[in-house]
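One structure is given below, encoded as structure tokens.
A single protein chain has been removed from this complex, and every other one stays in its place.
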Amino acid sequence: MSLEASAVGELERRYRSVRAASERLCVPLAPEDYVVQSMPDASPTKWHLAHTSWFFETFVLEAYLPDYRPFHPQYRVLFNSYYEAVGPKHLRAERGLLTRPTVAEVMVYRSAIDEAVLALLRDGASAALAARIELGLQHEQQHQELILTDLQHAFAQNPLAPVYTAYRARGATLGEAPPPLHFVSRDGGIEQIGATNEGFTFDNERPRHRVLVEPYQLASRLVLAGEYREFMRDGGYRRPELWLSDGWAAVQSFGWSAPLYWRERDGEYYRYSLHGELAVSAHEPVCHVSFYEADAFARWAQARLPSEAEWELAYAATPVTGHFAEAEAWIPRHTPSGFGSAWVWTATPYVAYPGFRPEAGALGEYNGKFMCNQLVLRGGSCFSPESHLRATYRNFFPAAARWQVTGIRLAR
Amino acid sequence: MSLEASAVGELERRYRSVRAASERLCVPLAPEDYVVQSMPDASPTKWHLAHTSWFFETFVLEAYLPDYRPFHPQYRVLFNSYYEAVGPKHLRAERGLLTRPTVAEVMVYRSAIDEAVLALLRDGASAALAARIELGLQHEQQHQELILTDLQHAFAQNPLAPVYTAYRARGATLGEAPPPLHFVSRDGGIEQIGATNEGFTFDNERPRHRVLVEPYQLASRLVLAGEYREFMRDGGYRRPELWLSDGWAAVQSFGWSAPLYWRERDGEYYRYSLHGELAVSAHEPVCHVSFYEADAFARWAQARLPSEAEWELAYAATPVTGHFAEAEAWIPRHTPSGFGSAWVWTATPYVAYPGFRPEAGALGEYNGKFMCNQLVLRGGSCFSPESHLRATYRNFFPAAARWQVTGIRLAR
Amino acid sequence: MSLEASAVGELERRYRSVRAASERLCVPLAPEDYVVQSMPDASPTKWHLAHTSWFFETFVLEAYLPDYRPFHPQYRVLFNSYYEAVGPKHLRAERGLLTRPTVAEVMVYRSAIDEAVLALLRDGASAALAARIELGLQHEQQHQELILTDLQHAFAQNPLAPVYTAYRARGATLGEAPPPLHFVSRDGGIEQIGATNEGFTFDNERPRHRVLVEPYQLASRLVLAGEYREFMRDGGYRRPELWLSDGWAAVQSFGWSAPLYWRERDGEYYRYSLHGELAVSAHEPVCHVSFYEADAFARWAQARLPSEAEWELAYAATPVTGHFAEAEAWIPRHTPSGFGSAWVWTATPYVAYPGFRPEAGALGEYNGKFMCNQLVLRGGSCFSPESHLRATYRNFFPAAARWQVTGIRLAR
Partner (left out) sequence: MSLEASAVGELERRYRSVRAASERLCVPLAPEDYVVQSMPDASPTKWHLAHTSWFFETFVLEAYLPDYRPFHPQYRVLFNSYYEAVGPKHLRAERGLLTRPTVAEVMVYRSAIDEAVLALLRDGASAALAARIELGLQHEQQHQELILTDLQHAFAQNPLAPVYTAYRARGATLGEAPPPLHFVSRDGGIEQIGATNEGFTFDNERPRHRVLVEPYQLASRLVLAGEYREFMRDGGYRRPELWLSDGWAAVQSFGWSAPLYWRERDGEYYRYSLHGELAVSAHEPVCHVSFYEADAFARWAQARLPSEAEWELAYAATPVTGHFAEAEAWIPRHTPSGFGSAWVWTATPYVAYPGFRPEAGALGEYNGKFMCNQLVLRGGSCFSPESHLRATYRNFFPAAARWQVTGIRLAR
């Protein structure tokens, strides 16, 4: 069954828009900036640009064009991230050793893939093909966020503290002092969370299923940097009783004494951001904290982190508004909504929903195989594209990860 | 409020019995055997013997005797395992570098602590003191299991394959071929799991709370080595699609191709046990597998691992019978019960029950601070003392751990 | 005492020529190629270009211009290689994480330094200043060789096997089969080696001093790849009796089975070079071998490596002719001379000559502090600029280093 022309046109517009958004992120970069991998968890910009094209090539063009000839036989290997079923992969930790293909060559690769995908789409798209393309776009949006987090991490290694954009966040842009935090009570009961089959969702958001939730309270906003400073002043990083055992070990072995990117100078805290080094404002939501720090902060505050069900039930009916990547202001600021600014660490380990069925074939590796040793995060950040988020969205990272824009919302 | 004399007498008997059981485990050892730490996760026998005494000294004698003078000031540091609130600790990975105190000196330490604890007990025990002593005994029983798992690991490094006991398990002792596996269906609904305040339980088993469980099926017995061999023959260790991503990485980096302690010779599998090297019998429950292997096996078998609630609800009303340490037969064998032989990996990450409250003070570190990056195991093993187990008992280990007696029970 | 105008003019010409030679090496590069550090021992091209300028800035401009203001205050740190007396240094292993300054910015830095140095020079140069500039030029020539070896190493990590130059070496360019190897006998006695104070030399070449040398024989040419293949066929990499203990450990832990950059395909050997992947010719001198491999080969060939005195005495009176960087043919080829094509590993540990006096001040760190755990190499390679070499020149690398153009000349 093929799509109507209007749906095809809409998908084509969306395709062009998402692909262009990735390239727009690169406008401020010098070719040198695209190359570096500052840690194994991060990837070079150039790799992200190529990998997202590889995804379309592998899962759209190869899947739907019987005679498709790969753009470059070795790109299949170089730009495979983790799909074992697709074949061999270049070593993740060595992505930053590849000076070739150059940025210009990667851009040629992107164009060639774009042309082929759009030709295929216009040639009469089935619902299945449209869904596959939409998956590729959602995937690309995830990598847009990673391009930003990985660039920030790479730039942060440079004593010159490069500024990614000329735009310079000012205290003023953080607006008025956010209102004091209060807790909003919610009834418990047997409720439903997770996504139905309507609209695009990832396999890990499904199926919609029943959960038993006891009555709870959720904080009215994110924890602010000023509140986090109080935790620090109160010896937060020196008191093992506040920490999980693995968290305390991380504090010791990595020497954590503040969120990632924070630097103390003459008693003041600054933090490296994509706008360069900025003074930490008491009014901005704290971010770049690990799950361990979020959990320790919550214990110190005599509260706890919410479960993912608690978070989702609170925001299931809310429109997705807030502070997102489209604003091109790369630090969190207070917004009244549950979305954007900073991802919220939940207390929920990332496991399959009851009845979870991964996508068929290699795409089954997209989410399912990571369901161990990670925590669920909810809500999106100021690095996330707005159209990428929804209340059922499940992000996930290991407990020690700090380079994502991750913050804290309390529950009790 | 003090205990009645009969209760004191009963506790004294139990104290003597549990402490003696630890020492009985050491009878077959040469002094040299007590010293070695074969990996950071394991500890020397000597350390276990001293640490369990340190536990009584710290949490019973120091807590209940105002003028208590430590047996040796440095033992406080040397034999503190992980209690930050108690003070500094000797580096975990360096426990095997301590030749002193000698075994004989540790035994003197044990006697001195025993004498003081029993004197305190006889001197009129409060319920609180009795509870604290019981906690020390449960703690000691946990270390009895660890003495055995850690000895097995240390002996397994020795090409001489030392035999811990003269008793040699024979195929015959495994009994008849176990019955074929079938799945037992159970209704779902809102049920209760966890411990009440009656009788001894660890804080992590409490509070008893409601859970929502969908109808499910639980396998009638543990997975057998013969069944696991089929998985191996079918390329189980070479097919990434069966594995979690972290699991596949473990297979690659550790070179796993069989359960821990298995060795292939001329097409046959043998495994190192405390009885020495034995041929693997198709009829014995498979053990020494990681969560990753259990999970991959379940996927291969088109089943899944049970949640901890599913396991507990199935065995909540069952008496604790099975194959335990008291049998002194150190490999699993089929028994019809849910307890003993091999711990069962559940699919449930180890987190706090809703409303969890850790013990007060340093003892709050006993369980709570480990609630991250681990999985719950249920049921006990052939290394567990029988009186230590119950249906609400929650054991926990990281997903890659293989040196415990850990096996597989399927669900779907 | 100032230099005559003609000497100034000559030095200026040489300055321009050496600096230009560095930049000429970069012509074939894309900006992305300048950024990568493929191992801690290597550095990005961009770093080499900046560091050699830093050297002139620090040791010429700062030393001779009282009011000199640094081009950029942080370049002092970023581009300091190892001079503790100059101040802090950016971490060596993190040179590849710096995307900024960009190539263009580094080129601006180079120009600014050039202008200032030349202005200073024209302003009436003292002999001391001229000597300092000459040191800077010799230093730059060393880095020209490193730019090439480090690029080759970085490119070799890329499965696309990038070609640095369009020029493609052909078997033909290796010329006729080299003549068979014979040994040339030389008398022993008390001789002199090392440099006098005439002309430029590094401090480590001085003072000229007496050595006692027994009669010896030196091979008439470098060992060829074909001869090395015989060693390999004879189990060279599998016979511990041929190897030093540390060498055998390196074979085991790095999995060496051929020189660096060699790859076997269908029984044929190819090697990655700056011309791309080329078939190994039996007639080319073997290179990219470690001292361990050179030593093992010599033992297999029932010979030994020469001492540095033996090498120097043999070539002290010979003009520096051979195959050097100026030929822009980036693989060794047979030449009758003792110079060029491939550095020769000597059996002599790199230590101070009797009476050695390091340069004064921070420049004393140039050579002296490395006089431990390294071996002396002699003669230069096809990556060395011709005007940089002389018979007394002492190059030095650790025994396991293979990414330099290092070959073998036998003695006995």
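Chains here go by letter, A, B and C, matching the order in which they are written, and residues are numbered from 1 within each.
Simple rule for what comes next: a residue touches a chain if its C-beta (ideal position, glycine included) is under 8 Å from a C-beta of that chain, and two chains touch if they have at least 3 such contacts.
Since the structure is predicted, the reported quantities are computational estimates derived from the model, not experimental observations.
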Out of all the chains shown, which come into contact with the hidden one?
B, C
Which of these, C:V211, C:A301, C:A325 or C:L377, touches the one chain of the complex that we don't see?
C:V211
For the full complex, which residue in B:L160, B:A317 or B:A360 touches the chain that was left out?
B:L160
Which one, B:S22, B:S38 or B:T201, makes contact with the chain that was left out?
B:S38
For the chain left out of this view, which of C:L244, C:A282 or C:A316 touches it?
C:L244
Chain not shown, touching residues in chain C:
82, 84-85, 190, 210-212, 214, 240-241, 243-248, 291-292, 295, 347-349, 351, 354, 364-365, 369-373, 399
For chain B, which residues lie in contact with the unshown chain of the complex?
30-36, 38, 46, 74, 77-78, 90, 94, 96-104, 154-155, 157-160, 162
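To be clear about the criterion, only the chains that are shown with their structure count from here on.
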Touching both chain A and chain B we find none
Farthest from chain C in C-alpha centre terms, which chain would that be?
B
Rounded to the nearest whole Å, what is the centre-to-centre distance of chain A and chain B, using the mean of the C-alpha atoms as each centre?
38
Touching at least two other chains at once: which residues of chain C meet that condition?
none
